[in-house]
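All protein chains of the complex are present and in place, except for one that has been dropped.
Chain IDs A and B follow the sequence of writing; residue 1 opens each chain.
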Amino acid sequence: MIKEKRKGLSLTASVYLLAVLACVLTFVFFPQKSVINKYMMKVTNEGLIYFIATLGLCVMLGMGGQVTFSTAGMMGIGAYSTAIATTRFGMATLPALLLSVVLGGLLSFVIGLALFRLKGSYFSFASIGFTTLLFTVFSNWMEVTGGPDGISRIPKLDLYFFQCGNYYDYFRVYFVVAILCFLIVLRMRRTSFGRSLASVRDDEIAASCLGINTYMTKVFSFVIAGVFACLAGAMYALHSNYISPEPFKYDQSAIYLIMVMLGGVDSTFGAFIGSMLLTILPENMRFLKSYYKLVYGVGVIILMVVMPMGIMGFVTMLKNKLRAYFKKRRADAFQDETEVAQDGGMLT
Amino acid sequence: MYVQLAITGVSMGMLYALMAMGLILIVKAVGVLNFAHGQLFMLGAYITWMLTYQVNLPVWGVALCGLVCFAICGAVYMFTCYWPLRKSPWKVTVIISTLGASIAIKELVRLIWGSIPLTMEPIIPGVIRIGTAYLSYQYLFIIVIGGGLMAGVYILFERSFIGKIMQATAQDRYAANLVGIPTGVAILCTYMISLSLSGIGGWLAAPLFLVSQSLGNLAQKAFAGIVLGGFGSVKGAIVGCILIGLIESFSIIITDSYKDAIVFLVLILVLIIRPTGIFGEKIAEKA
Partner (left out) sequence: MKRLLLFILSVLMLLCAVSVALAEDPIYIGVLDAFTGDRASSGDYAKEGADLAMEHINAKGGVLGRKLELIYEDDQGNESAATNAFQKITAEHDLAAVCLSKYSSIVLAMEQFVADEGIPAICCGSSPRLETSKTPNLFSSRRSDTGSGVTIANYCNQLGMKRVAILHAPDALGTGMAPVLQAQFEKLGIETVSVQQFSPDEKNFAPYIAKIVDSNCDGIVSMAQQAEAALIMIAVKEAGLDVPCVGSSAFAQQIAIQNSAGACEGWYSVSPFSPTAQEEPTKSWIAEYTEKYGRKPDMGSACMYDAVMLFCQAIEATNSTEYDDIINYLKTLKDVPGIASTYSYNGTPMLATAEFIVQIKDNASVVVSVVKN
């Protein structure tokens, strides 16, 4: 057997190194006036916020196979609790953010216990009902949420050792948070919880036969999704300094679902691609003016038809094809060599 | 007041049931919720408006041409949103493609007919009064025609041969194929009938609610009705929708602004107590 010894780093190790390098460079050099203007920085920050929300959805949908429309509602919970805590109760921003994340987790747990008595499409629809309920409360509970006028003058994020003064500062903080969340979800895939969730997605009955408590597994995935969405909502409130009920309608949840599908339902990094693309592209597509939404809708249909596994799915397919091609070439080369070796005598 | 609320509740419920009819057909055929259903309903309203006011056809002309248009739309819709994805193991791809379709249809309608609401005259204007209660003639039409359509759908599916074919395709496509049923044609027919139903519903509802892009939001209540009545059960859908109409109407006694919240709260509570809905089929999954 001819074994090729690879010198230096393996392929995966070098990819990791490149990724770390890219992150460090982005953190240091990206958020500057000369590289990107204030308005695009704001858009990028929003992309990061949506990325964190879609990470939660990635866990529920990609790993758990449950279609949920609750993301926008939970973002609303995070945003409103942070906004109310900071403007009405004068809390500092960081404790308010942590408080709303905890609140979100508790609420998701309770709601998850209730909703997961339902299966499949029933559950999806109940999640729509839940989000619509939350939206109605946000829009109508004037004393607490300010109703349709929303809450304004939310203070900027203050992490005791670092104050976020402008969008560039926010980027640095949010970028770090996003990377941390990303790593958490990546790690989650390798835990036993991650595997249980995947088996629930693939075949719920088989999973329960293996002794997995499918109900609690799904509830925990809902809690995780809720916590991420709440965190994203709190970040959104602190970033925009003004919130109203509009961004937390269930239609917005549909957009998060599309983000996950665009990036690749199977891939964590896909959530990043999907959310960044769908946040930044619309700003660059303004030249389409009134045709923009039509192109968007048709684009989604085409995406599902042509690339149902999303961009990362497409990339993986390319990778596999390349690998198969190179393998074939090596096998052919090996074949030729052995033939030559075997026929060695005949040729001379 | 209670009589009036009951009348309003039942009439709105029948409208939701008409929308739900089309929806449930697709659910039975494909197994996933069609999120574009509200927009297809709205599209029906706009197409019939166009036939009435821009092409200037009489009522029977609108009905005929409308049905042809809806059938074509049904075919187009099926081939774009469902057919390419029918073999995919991830059901969510079909859901997302219907979401994309709903955005696309809404925008297309806005680009063609503008965003300003349009009026459609009712078939017979006015209301009938019984004592202090009243009901507009258009609602009567909805109840009568809707009831007729529902009876028609029931006969089609439960009693006729074509219906049996479509049911077989919906339950187990692989087995149906084995038995020699042309599943592709069956699904196409299901889509065409479904779109025709929602199109007619749009036509009937337009004089009551103005032809505008927000007509599609009514579908949310139709979804709720289907889920309440039990997924996959036609009888359940009708009962569920009427119940939703009544709940909506009577909730006005307790609250005005939280009406939607109450409807969904009731729905979630019922589902927690009885996860398969009121008439839900007790279908267990086989390993």
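Quick note on the criterion: a residue touches a chain if its C-beta (ideal position, glycine included) is under 8 Å from a C-beta of that chain, and two chains touch if they have at least 3 such contacts.
Computed from a prediction, not measured in an experiment: that's the story for all the values here.
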Residue in contact with the excluded chain [from B:1, B:130 or B:178]: B:1
Residue, one of B:36, B:218 or B:237, that touches the chain absent here: B:218
Positions on subunit A contacted by the hidden chain, ascending: 37-39, 42-43, 46, 136, 139-140, 142, 147-150, 152-153, 240-242, 244, 246-247, 283, 286, 289-290, 292-293
Touch list for subunit B against the chain that is not drawn: 1, 4-5, 8-9, 12, 107, 110, 114-119, 121, 125, 127, 129, 132, 134, 136, 208-210, 212-215, 217-218, 248-249, 252-253, 256-257, 259-260
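In this text, only the chains that are shown with their structure count from here on.
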Whole-Å separation of chain centres (CA-atom averages), subunit A against subunit B: 33
Subunit B - residues contacting subunit A, complex: 27, 32-33, 35, 80-81, 84-85, 88, 90-97, 99-108, 110-111, 220, 223-224, 227, 231, 257-258, 260-261, 264-265, 267-268, 271-272, 275-277, 285, 287
Contact footprint of subunit B on subunit A as seen in their complex: 61, 65, 67, 114-115, 117-119, 121-122, 124-126, 128-130, 132-133, 136-137, 140, 204-206, 209, 254, 257-258, 261, 265, 290-291, 293-294, 296-301, 303-305, 308
